[in-house]
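Step one of this worksheet: look at the structure below.
Removed: one protein chain of the complex. Kept in place: all other protein chains.
Which chain is which? They are A, B and C, in the order written, and residues in each are numbered from 1.
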Amino acid sequence: MKVVALLRKVFLLDLFAGLAVTFRHQTPGAIVTEQYPLERPTLAPRYRGQPKLVKDPLTGEILCNACGACALACPEKLITVESERDPQTKKKVLTGYRFDLSRCMFCGLCEEACPTEALDLTPEYELALYSREGMVFEREQMENGLQRKVYEK
Amino acid sequence: MADAPEEKKLEQTETKPETSSAPGAPEAASAAPATALAPAAPAAAAPALPTPPAPKPAAKPWECELTQRLKHVYGSGLRDAAEYVGQKYIAVDGSIAHEVLRILHDDEGYDMLSDLTCVHWPKDERPFEVVWILYCFAKNTYVRVKARYAEGEEAPTATNLWPGANWMEREVFDMFGLRFAGHPDLRRILLPEDWQGHPLRKDYDIRQQDNEWVRKNLGIESGQ
Amino acid sequence: MTQNNKFYESVEEVAPGRTFLDSSELVINMGPQHPSTHGVLRVILKLDGEKVLGLDCVIGYLHRGVEKIAENRTWAQFNPYVDRLDYVAAVSNGLGYCLAVEKLLAVEVPKRAQYLRVILTELNRLASHQVWLGTHVLDIGAVTPLFYAFRDRELILEVFEKYCGARLTTHAFRIGGCRWDAYEGFAEEVRKTCDFIVPKIAEYGELITGNRIWVERTKGVGVLSGDDCKALGVTGPMLRGAGVRWDVRKAQPYSSYDDFEFDIPIGAAGDTFDRYMVRLEEMRQSIRIIRQAVDGLPEGPLMAKVPKMLKPPAGEVYQNIEAPKGELGYYVVSDGGPQPYRVRVRPPSFINLQALEKMVKGQLVADVVAVIGTLDIVLGEVDR
Partner (left out) sequence: MKQALFGYLQSKVTPGEAGDMLWATIYVLLVFAGVALAVLFMNWFERKVMAHMQVRMGPMRVGPHGLLQPIADALKLLLKEDVMPEKSDKLVFWFAPVAVCMTAFTAMLVVPFGRAHAITDMNIGVVFMLGVSSLSVLSIMMAGWSSNSHYPLLGGLRAGAQMVSYEIAMGLAVVSAVMLTSMSTGTGSLSMMEIVNQQFQQGRWFAFSFFPLGFIGFVVFAIAMVAETNRAPFDLPEAESELVAGYMTEYSGFRWSLFFLSEYTAMIAVSSIAVTLWLGGWLRPFPNLLSGHRWDLAFSWGPAFVALATAALCFFYVIKMSSIRAMRLNRLGLAALAAVLGALGLLMLLPPVASRIQDIFWFSIKVAGFMYLYVWYRTTFPRYRFDQLMKIGWKVLLPVSLGVVVLTALVGVRHELLPLVWRVR
C-alpha cells in the first residue's frame, strides 16, 4: 500500500479532499446566518430574560403579596420590596418594587422562590438601555414591560 | 462584587455550631464530627418532616494495613484516620506530613496529586489545614491527607514528589499566606505582585487593599 | 509594578539604554490581549529567534474570587456562580457542585433526574469539544472549521435554551435533582441533534485530519508522556492522548454513568495530533451515551427530598467528575451552617496549563500557539 500512499501524497489528494468540502458548502441553502433586525428569533418559553410582575388575568392586579422571598433568594441581592400593612385586611400591600437589572445574571432563583408565581422571567431579550440608572426597573416597568421607542428605519 | 464581610461575620458566628471533637485531641479536625456525641443538629433542622431524615453520615474510623503501619511508626503523629461518606482521609501532624506523603507516593503508588488546597479555621491555634488529595491509578482509590499549620509555620512542599503541586502551592500561598518550604518559585499566581493581604482568609477585609492603593497612589488616607 | 523575578530580566533591565535588538534572545509578550490565548492568558516567551527558550505564564486577569463568594452565599445561591467557572462547559460545573453537596447531604437523586443530567452533561461535552475544535484549528490557520463547529453547536444550545432557559450559563441543575422536566419533543430533538452531528464529525475529519499541513503542524508537537501527565496532575483528553486509559466516568462512576456502555479512546504518542483524535472520538462516544440515555429515560420524580433551606451536616467531601477539560473536583467543607464553609474547585484547565512549559520548551513560536490550543484551557476556570 506504500505506492498508493505515495501517489496520494504526490498528487495532493488530501488537499483536494479539503477543497471539495469547502466547495460543497457554497450552496445558498447551507447559509445559517440570521439577519437580526429583519428576522427576529423567537426564544423558548422557558427562556430567562426580562423579569415581569405577572398580573392576574381576571382581576388585573398583580399577584405579588410583597413577601420578599425573591429578595432573599437573589444571590446578588438586587431586589428591594417595599410594602405597607393594609389596616383592614391586615395583609401586606406592595408599594415599591425595585429590580436592579445591571448586575442581574438571570439565574432564575427569584422566579423559583416566589410562592405566588408573581415574578416571571419572560423570553424578552432586547434589554439594551441608555443609562446605568435606567437599568434599575421600577414597579411600573416591571408590570408592563419596557416602554421604549423601537425605531423602524 | 465582593460582598460586604460584616454581614458574613454576623452569619458566621451565630450559626457555626462548635461540635466539639473527640475529647483530649485538641486539634483534631473539627470538621470530622465526633461519632460518640449524640448528633443534635439534624433533629432541630427538620422538625416537620414526617419520616426521620437519613441517618446523619458520620465519620467511621478507618482501619487498614496502611494506617496500622503509620500508627506503629508515628504513634501520636497520626492524628486521625477515618472514612466519611465513603471517602478515606488521614490527619497527620504538620511535621511528619512530608514523610507520610513520600510513603504514599513511593510505596503505596499514589502517583497523582489530584488536588492540594487549604482551609482556614481562625478559631484554632493552628489555623491553616492543608489538604492533599492523592489518587492511585493502580488501585483506583483516592486518599486525603490533612495537616495543620500555625500562622508563621512553613508547610513542606510536595513539588519534589509531584511536580504538579507547583502552581497549587503558589495559589495556596497567594490566597492564604502559607509559605511552602522548598518551593522553587513561591510568588503570587493569581493576584498582582503587590496585593495586600490574603483573600481566602476568613478575617480578610477587602478595604485593606483599597486603603493601601489610595495611600500609595493618591497619598491620602482612604475615606472608607 | 516591578517584576522582582529573575525571569523578567529582559535586556532593558539588565543593560538600560540598549534596545531589545542588541540582546541575543527576545523576550516577547503573548497576551493578555492576543488572538490565540483563548482568553486573558499572558505568556512571556523568551525566544532565540523562533525557538522558545523558556516561558512564564502570568494568569489572574479573570480572577473573580469565586471561592470567596461561595463563603458568602447559601448553598443553593452559589449554584449559578459555578457556571461562570468554565463558561464553555457550564452544565458540567453545575453537575459537579450539585453532586458534591448531595454527597454531603447523603441524598439519593431519582433515576430520571440522573438520566436527564447525563444527557445534558454529554451534550455540553459535545458543545465544549466543538468550541475547542473551532478555536484550536483556527489558531493553526484553517478558518472554516470554526464556523462549521459553531453551526453544529447551535443545535445543542437550542436544546439547552428550550430545556433550562439559557444557552451558555445554564444553571440547569438544582441540589437534589433537576428543576424542569424534559419539555415535550425533548427526546426527538436530542436524537435529531445527534443524527445531525455524527456525519459532521466525519466532515471535520475530511477537511482537517487528512490534510498534510495539519498533520505536519500537529504530529510530534507538544509531546507529553503518560508519566509526565500523572506527575503533573494533567487529566482528561490530555492524559488519554498520552495513552493512559483513565476516565472518571468509568473509574469512579457518578450519576448512573455505569448504566451506559461507552469506550474511552486513547492516543499513543501523546502529541497534539493524538489529543485531537481522542477528542473527536470522545464526541462520538458522547453521542453514543446520549442515545442510550434518551432511549432509557425512566419515568419518576425529578427532585429528591431536600429541605428548602439547606443545612448539610458538618463534614467535608471531595467529589470529582469528568469535565470536558479533565477531572473537575469540588472539595466542599460544611460547618453545618446555611453557607458553605469552604468550596475548593479543582480546575482541570489550571493544572493542565502547568504542563505548557514542559511541552513547548525548545519548540517554535508557532507550536506554542498549537499547544495552547490542544490544552483546551478556559481562563474562567484557570483564574476562578
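What to note about this one:
Keep this in mind: contacts are C-beta pairs under 8 Å (C-beta built on N, C-alpha and C of every residue); 3 or more make two chains touch, one makes a residue touch a chain.
Treat the numbers as computed from the prediction; the structure is a model and nothing was measured.
Taking every chain of the complex into account, the omitted one touches A, C. Residue C:Y148 is the one among C:F78, C:Y148 or C:F173 that touches the chain missing from this view.
Interface note for the absent chain: among C:D139, C:D247 or C:D376, the touching residue is C:D139.
Only one of C:V58, C:I208, C:I266 or C:V343 touches the chain withheld from this view, namely C:I208. Although one chain is not drawn, its touching partners on chain A can still be listed: residues 15, 18-19, 21-23, 25-26, 28, 30-33, 35, 37-38, 152-153.
The chain not displayed touches chain C at residues 19-21, 26, 28-29, 34-36, 50, 137-144, 146-148, 151, 207-208, 211, 213-214, 216-217, 364-369.
Keep in mind that, in the parts below, only the chains that are shown with their structure count from here on.
In terms of inter-chain touching, the protein chains here are arranged end to end in an open line. Located most centrally within the structure is C, per distance between chain CA means and the overall CA mean. Here the CA centre of chain A is 25 Å from the CA centre of chain C. The distance from the centre of chain A to the centre of chain B, each centre being the mean of the chain's C-alpha atoms, comes to 40 Å. Residue positions of chain B with contacts to 2 or more other chains are 1. Taken together, the chain B residues at the contact with chain C in this complex read 1-3, 5, 7-8, 11-12, 15-17, 19, 31-33, 39, 41-42, 45-46, 49, 54, 56-57, 59, 84-85, 87, 111-115, 117, 119-120, 131, 133, 137, 140, 142, 144, 162-168, 171, 175, 185, 187-194, 199-200, 202, 204. Of all residues in chain A, those touching chain C in their complex are 9, 14-15, 17-18, 21-22, 25, 32, 43-44, 46-48, 73-75, 105-109, 112, 121. Within the complex formed with chain A, the residues of chain C that make contact are 73, 76-81, 144, 148, 151, 154, 161-166, 169, 171, 179-180, 183, 203, 206-208, 210-212.
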